[in-house]
Structure formats: structure tokens, C-alpha cells
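All protein chains of the complex are present and in place, except for one that has been dropped.
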Amino acid sequence: MYSEKVMDHFTNPRNVGEIKDADAVGQVGNPKCGDIMKMYFKIENDTVKDVKFKTFGCGSAIASSSMATELIMGKTIDEALALSNKAVAEALDGLPAAKMHCSVLAEEAIKSAIYDYAQRNNKEYEGLKGYKPPTGDEDHHDLVEE
Amino acid sequence: MYSEKVMDHFTNPRNVGEIKDADAVGQVGNPKCGDIMKMYFKIENDTVKDVKFKTFGCGSAIASSSMATELIMGKTIDEALALSNKAVAEALDGLPAAKMHCSVLAEEAIKSAIYDYAQRNNKEYEGLKGYKPPTGDEDHHDLVEE
Amino acid sequence: MKVYMDYSATTPVKKEVLDAMIPFFTEQYGNPSSIYQMGQASKKAIDEARDKIAKTFNARQDEIYFTGCGSESDNWAIKGTAHALKHIGNHIITSSVEHHAVLHTCEYLEKQGFEITYLPVDSEGLVSLEDLKNAIKDTTILISIMYANNEIGTIQPIEEIGKIAKEKGILFHTDAVQAYGHIVIDTQALPVDMISVSAHKLYGPKGVGALYLRKGIKIHNLLHGGGQEKGRRAGTENIAGIVGFGKAAEMAYTDIEAHDKKLTTFRNDLTKRIMEAIPYTRLNGHKEKRLCNNVNISFQYVEGEGILLGLDMAGISASSGSACTSGSLDPSHVLLGIGLTHEIAHGSLRLTLGDMTTQEEIDYVVEKLPAIIQRLRDMSPLYEQVKEGNR
Partner (left out) sequence: MKVYMDYSATTPVKKEVLDAMIPFFTEQYGNPSSIYQMGQASKKAIDEARDKIAKTFNARQDEIYFTGCGSESDNWAIKGTAHALKHIGNHIITSSVEHHAVLHTCEYLEKQGFEITYLPVDSEGLVSLEDLKNAIKDTTILISIMYANNEIGTIQPIEEIGKIAKEKGILFHTDAVQAYGHIVIDTQALPVDMISVSAHKLYGPKGVGALYLRKGIKIHNLLHGGGQEKGRRAGTENIAGIVGFGKAAEMAYTDIEAHDKKLTTFRNDLTKRIMEAIPYTRLNGHKEKRLCNNVNISFQYVEGEGILLGLDMAGISASSGSACTSGSLDPSHVLLGIGLTHEIAHGSLRLTLGDMTTQEEIDYVVEKLPAIIQRLRDMSPLYEQVKEGNR
């Protein structure tokens, strides 16, 4: 079902944990759907100095969080915002169709955290244009066509 | 499907053939149903001196004819008329439910021949009371409940 | 000598097929819906089998759905279409010589308010395209015509029928249970929407069938329940059976030309020699448009079951359209459908050949059959009339 990459990131997830004095925190998903992703950022000079995640969810949700954090570590905020769910899925050597929503969740967790950062610091980013923070009720599963 | 007795009588049928100068001939069944039984009798002193049959039909029709002729050979006409289809089937160690009509046919072939004999010789037999000769159209398959 | 000549009834499972199946009983038994490795291995095995079968049809993987038998495929295609399209119309066209899995399904739908046209066939078993065109109405939602007949082997003009159906925008199902494994069925070239097949007719196991369902066609499910077969056919998958089916189908189509050539030669030889050796016979079905493995001959004045018993005693397995062997009162509807009288239909013999058939077997049947027929004729009051010149 899962690629070796997915299994690797599920088994040895990178960047698991919390950042106590995080500059930004984002959380998406809800327990009803069985997926919650929470990301913590340390940001310096509009660059991701550190990122950690906690995820309640299936194997691909955990792997997607892990891969997404790895992909944006050290990147600029604009680069982080540009990360698409497809890129996450591809980096994982693909996800089953029914699991693509997990990669969407990872993309959204990043956006949500950077939105938090922007709010706290009164900043604006191109990549956040039109972005609405999640209310926690939306069904992210619907976002991707199988 | 068939008992050994049935197979024996199918393989080595007793009394197959015709009697050229028969004292009585009876034929029942019709080709539409796939069974025709014809019996020839030599009768002396109201006793079956000889009986032969020809049958177009399945294995159990042939076996039933063979067994029926064997059972009445040398018997009185009253005894022959008393032969029931059940007795034929039992003598064959049973017939499949769907094949019981073959034994009925054998019983009827005997009755039909003896009726012919009674007609030719202006005789009456207890066992023929209420007997109506077959017209060739009836569906003898319906006679026996499966 | 043991001679099996009833390959159209069912076939033995080939050794290679059984070998492919065996691991899935006691070792690789995981449920394909399960996410652990053994479950995923089962899923993979099913996907591979599906792929093999799709290849034989030149079709997509996701156009093949596994079922529990050919009959289920037929029931599903016909009832599924009927219920899915009943808002559009209630008329279904089929033929009078279909397998009972189609006929009785149609008769059932008739009782539920559907209207069925049973197209007649000519004396060789072919439906007429004119009849078909004339039968089509505004309310026609489905045409179901078998690819090749199971009793007399006649092959219908499937391509032409498909074209007519397509022109009129009517769905077309074909019961190819007998054709599959003998004829190349290319769904890219052939305008058919649904195809029923069954594994045990081509050296696969009994209890597995498949339905080819052209991409995009939506019919109702027949078996509701779990999400197996992309939600279209419920029930834990018969993995071993499916794997066996895949292997068998692959093998059947590996050198189908050679298969066809070999069996056609045998068939023609067997037919010719029987007809020459025995008088008062009639070949049933079409001379050329005929399955390569089918011989069907009527022997007048005798009844089929007797022939079969006689053959069985000689070690030969065959079948007949006689009523006596079907358990019903009437002889084969197919033989009546091509215009045979009851009497002649009762005396039919079907010999069907297969991959294990040898020339020796053909010779043996030709050697044994005449005496068997003669013995029965000698017992037959009808033959007596013939000899006396009364028939």
C-alpha cells in the first residue's frame, strides 16, 4: 500500500515534537476525521530555522508531516508557502489516492502556522493571499479528487 | 444416479424385441416427451407366455421396460395388471424422483397391451376397470409427484 | 480408455493454474482489504490477475470485475442495467437460445414489469440483424446476445450487433462464457459494453467469473455490501480462485491461434467421421460460424440419455440436449429454437473438445459410437417403423 519512503517517514519521523517558545503554531484537521496536524516554527529573517510537528492520524498523515517539515527546514517563508501537497506526495514516492488528503493537510498546516506568524508580526506574504485560516470544521478529505 | 440394477437392465435388457404374431400389443408415451414404450404379448390361458418390448427413451425407461417384462413373464393377466409402477421401481432398487414416470410408463404399457387383448377377445378384467386407453397426447410426466 | 469430451460443461484445472492457486489457501491467506503485509500481498495478487484478464480483452484493469460465476455476471449485467435504466425504458432484447442464466433472468425481470423480446434464430442458430433492428424501440435499454452458443456452438455476429446497439445508444451485453478462451475478444475493436465470462470453462477453477464493464458505464450492483471490487461487487475476494482465473486466462490466450487450429481440425474430423459412419444424423449449429471445439449431432430414433449412458460405459464423457439429462421435461430450448422437433432434439449428442483432447480419443469415440447408437436403435419402436417403411 505505502511506498518505502512513506514507511520510513512513518517509522522514523523527522522533526517530531514541540517547540516551547515557538514563533508560530498552526493546527489543522479535526479528530472527527481522524487527522490533526500541529506544527511549531522557529523563524528568523523570514527563514524557517526550526520546525516540529505533532500528528494524530494515519501512517500517511505522519509521513506527510515528517516529509513536509523536512522539505521546508531552512527554507524561506515564501518557499515554505510554495510547497504544494503534490510535492509532498511526490517526495514520498506517492500516496494512495485515498490518502492524498494527508498531503493536503501538511500543506495546510504550514500555511496555518505562517498565517499565525504573519498575524503576530503584522506581516504579509504573497503565498498567503486569499488564505483563510481553518475553523476546524472543514472536511479536508473532500479537497482532493480520488 | 442410477442403481446397479437399473444399469444392469439398461446394459443387458431382458426381453427386447418384437413378437410378429403377438396376441396383444400396447404402446404408450410419445416422442415429444422423449419416451415411447411398446410391448408385445403372447397370451395363453390368461397367462403371459411371452412378452417383448421396444423402447425409445432414457436409461430408466429401458430398464423399467426390461424389469416390468421380467416381472410379468409367466404370470396371469390379473397378476400382470396388478403390477404397480412402484413395484417396478422397487425391483430396480429405486429410480431417481425425476425418473419415476418411466416406471409409470411401464405399468401403462402392460395395461395398454392387455386392454388390446381384452378388446380383441371380448374379455373383461378386474384390473382394467375404469381404464382408458392412452390417446398418445397425455403427459405421463405429470402422473407422479417428484 | 477414459475420454472426456464435455469441455463446454466444465474443464479440468490445469496443473500450472492449480500451482498458482495453492499458496493462497494455507499461506498467503490475508484478506485483501487488510493493510498489513499479508493482506496487501493478496491485493497485489488480485490486481495481477485482473491485469492478466484485462490484457486478454485488450481492456483496462478497472474494466474487469470478479464475480462468483458466469451466471452471476449475467445476472448482474442484465438486472444491474435494467434497474439502473428503468427510468429511461423497460425493454430488453435477447435471443431465444441464450443460456438459462440470461433467459431466466430476463423472465424474472418480465414478472417485475420489464418487457423482453426474445429474438428467434434461424436453423443454424443465428439471430437476424433485421429482426434485431425491428425489435428496437424507444424504450429499449439493453441488448443481450450471447457470443457463442453453449450447445450448438454457433457464433453470433457480435460486431454487427454491437454497431447497431451503439448507433441507437443502447447498452450491449454479451454472454461470452463459451467464447472466452476460444475467440479473441478485443474490446477496443468490438463495440460491446459488458461481457460475462467464467473461469471453469477455460481450465480455471469453478466458482469464479468476471464481468467486463466498459469504463464509464454505470449499472446497479447485484451484491451489495463491502467495498470490494471498487465498491461494485461485495464479498471477500476468492483470492485463490481469482489468481487461478488470471493464470488460466493468460495461458488460454498465449497461443490462441494454435489452439483454434488444433481443435478445429479435430472437430471437423470427428464430425465428418461420425456423420459418415452413422445414418439418420443431423449436424446442429452453423457449419463455419462455430466454436472450434463444438460437435453437436442429432441421432434420429434414439434418446440422448441412453447415448450418454452407453458412452459413459465406454469411458466417454459427453452431454445431450435431451430432456432426461436436464431434469426438465422439454428437450433443450436451443435445439427447439433452431427448429428441431422434440423427437430429434431428444436424440442429440454434444461432444466438446479441449486442450487435452488427442487424435487417439477422437478415433476411440468414432470407433465406439456407431454400436452404441445401433444398439439403442434396435431397441427403439421408432426405428422399427423406419425399417418397416412406416416413417
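Some points to look at:
Labels for the chains are A, B and C, by order of writing; each one numbers its residues from 1.
Everything below uses one rule, namely that contacts are C-beta pairs under 8 Å (C-beta built on N, C-alpha and C of every residue); 3 or more make two chains touch, one makes a residue touch a chain.
Small disclaimer: the values here were computed from a predicted structure and weren't measured.
From the options C:I145, C:A165, C:I239 or C:L369, the residue with contact to the chain not on display is C:I239. Screening C:G207, C:G339 or C:P370 for touch with the missing chain picks out C:G207.
Contacts to the hidden chain, counted on chain C, fall at residues 4, 6, 9-15, 18, 21-22, 25-27, 29-31, 33-39, 67-72, 74-75, 99-102, 104-105, 107-108, 112, 198, 200, 205-209, 220-227, 234-241, 305, 308-309, 311-312, 316-319, 325-328. For chain A, the residues touching the chain absent from view are 2, 7, 10-11, 13, 16, 18, 27, 31-38, 54-59, 61-62, 98-99, 139, 141.
Rule of thumb we're sticking to: only the chains that are shown with their structure count from here on.
Chain A and chain C have CA centres that are 55 Å apart. Chain A and chain B have centres, each the mean of its CA atoms, that are 90 Å apart. None of the residues of chain B touches two or more other chains.
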